[in-house]
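Below is one structure; the comments refer to it alone.
Some chains have been omitted; the remaining ones sit where they do in the full complex.
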Amino acid sequence: MRLALGCEVSYDVLDTATLIFNIEAMRGGRQQVLNEQLVVNPNLVADEKTAPESGNRYLRLTAPPGYLNVRYTAEIELDPLHNAPAFIAEVPVATLPIDTLPYLNASRYCPSDQLARFANRQFGNIAPGFGRVVEICNWINGEVDYQFGTSDSATTAAGTFSTRAGVCRDFAHLGITFCRALGIPARFVSCYAWQLEPQDFHAVFEAYLGDRWYLFDPTRMASLDGMVRIAIGRDAADTAFATIFGAVNPRNVWVWANALDQNTSAEWTTDAVSTTQD
Amino acid sequence: MRLALGCEVSYDVLDTATLIFNIEAMRGGRQQVLNEQLVVNPNLVADEKTAPESGNRYLRLTAPPGYLNVRYTAEIELDPLHNAPAFIAEVPVATLPIDTLPYLNASRYCPSDQLARFANRQFGNIAPGFGRVVEICNWINGEVDYQFGTSDSATTAAGTFSTRAGVCRDFAHLGITFCRALGIPARFVSCYAWQLEPQDFHAVFEAYLGDRWYLFDPTRMASLDGMVRIAIGRDAADTAFATIFGAVNPRNVWVWANALDQNTSAEWTTDAVSTTQD
């Protein structure tokens, strides 16, 4: 599947400030960046770095007072792998790769220590494997209301669990939290999402199963096959599309992701099918 | 400085369980492991791995029901570097190394987003540099009571900030939180600590200043020059000395760290002198 996507963000910089953007599509795995353009206005010197561990791509600018606009566009080829869910196993902690272990730890928005007892009560008796993570997503989708304005940037998965309402990042945090509580490494993914309505940066999660990271979206608001990963991290604290140091007022954010293929189907993968871009 | 240190931990394993220990001294930097022994009783197959990013050393065991004892002993040579505090600068966010950026993010126990306004009110007008982190430690030492039983494994730095009481890990979490809120990368360090009373695993933090990570201990309970680093991480969630998957009851923990040099001074470095083992 081929997508034309991008975003445009603008700010009023009140005093010289440093901004770190993380808006570019990740390279590698089953996600190929065919071409991309980045336009910064005014035309500032930008420091571009890819974090070796995560593959997250950072654009760092120091902007003078005034208007700042950053526009990113790209064409992406996705070639998602679909393995048969029944054959995708959980990996015992005893044999998990060493670099997946940090994704078992509690994090800012995913206090898996606090929800461990519930996770084991609710999901502990489900057969381990891909299907158990699907059950976690089903539970979240059924028990939590998707509603704007019910959460904010301080909301943790324990908060969402109590209030039973949130948005995509809260749904992802809850999924991650339950997985970790069960011994399944899980990480947060920010992405562009084809057919997401309304268009915005989206948040989903990946669980480590079999020999790779599989995508899950408890909101079921977009096709897993149409997700273009921007950043991975412990949770939303690691994947902000913009981190601002200084006095800056945000103005606008536009995000888009359109299919370029003529015959791309509008229907999308449900959780009954595995998807990985890893 | 040369130290003989170690720990011994024991458990009642109720049902086959996997345990991941992180008790071995880190190798490298200014901390040299001269020799070390690890004895597991019963004599189980152990998986030993060093995480490439952090250098944390993991010992992973799957233990059958029954008594489990793990004993680690080592001789360590420390060669701490002392730079003149006045010449150790903060690094502007615009030029921070890419691998220090995750240590600016909020984490499970260090919600730097929540304490940002206070941190900037209290420490924002202090001249940037090593001395500012010393001021943070002074504030914590003066305003927070060190008292066992006032915090638990769920306590965050925001909690400690409100209740004004805690133990070494809470002190470290608060220091990390303030640093991050000011744009200074900071990370948690678990360690063996010479002269710590009572002996136990100790928790301090490192801030990235100049071109390296410097040690800080807001508790001032032991010499920075006598700290042997075991693990680094975002916060205590990353550095547990034992992470247990399964039904296991802890029995005992012993920790020790003794100077081997004849003429090791009993006095210790205050925060007015920089120390790094990095």
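Just so it is clear, A and B label the chains in written order, and each chain counts residues from 1 on its own.
The rule is simple: a residue touches a chain if its C-beta (ideal position, glycine included) is under 8 Å from a C-beta of that chain, and two chains touch if they have at least 3 such contacts.
For clarity, every value in this text was computed on a predicted model and none was experimentally measured.
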item	value
Homomeric complex, total chain copies (2 given)	4
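Simple rule for what comes next: only the chains that are shown with their structure count from here on.
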item	value
Rotational angle, Cα trace of chain A fitted to chain B, multiple of 5°	180
Centroid spacing, where centroids are CA-atom means, of chain A and chain B in whole angstrom	30
Residues of chain A defined as touching chain B within the complex	18, 20, 47, 49-53, 58, 60, 62, 92-94, 98-99, 101-102, 104-108, 110-111, 113-114, 153-154, 183, 233-234, 237-238, 243, 245
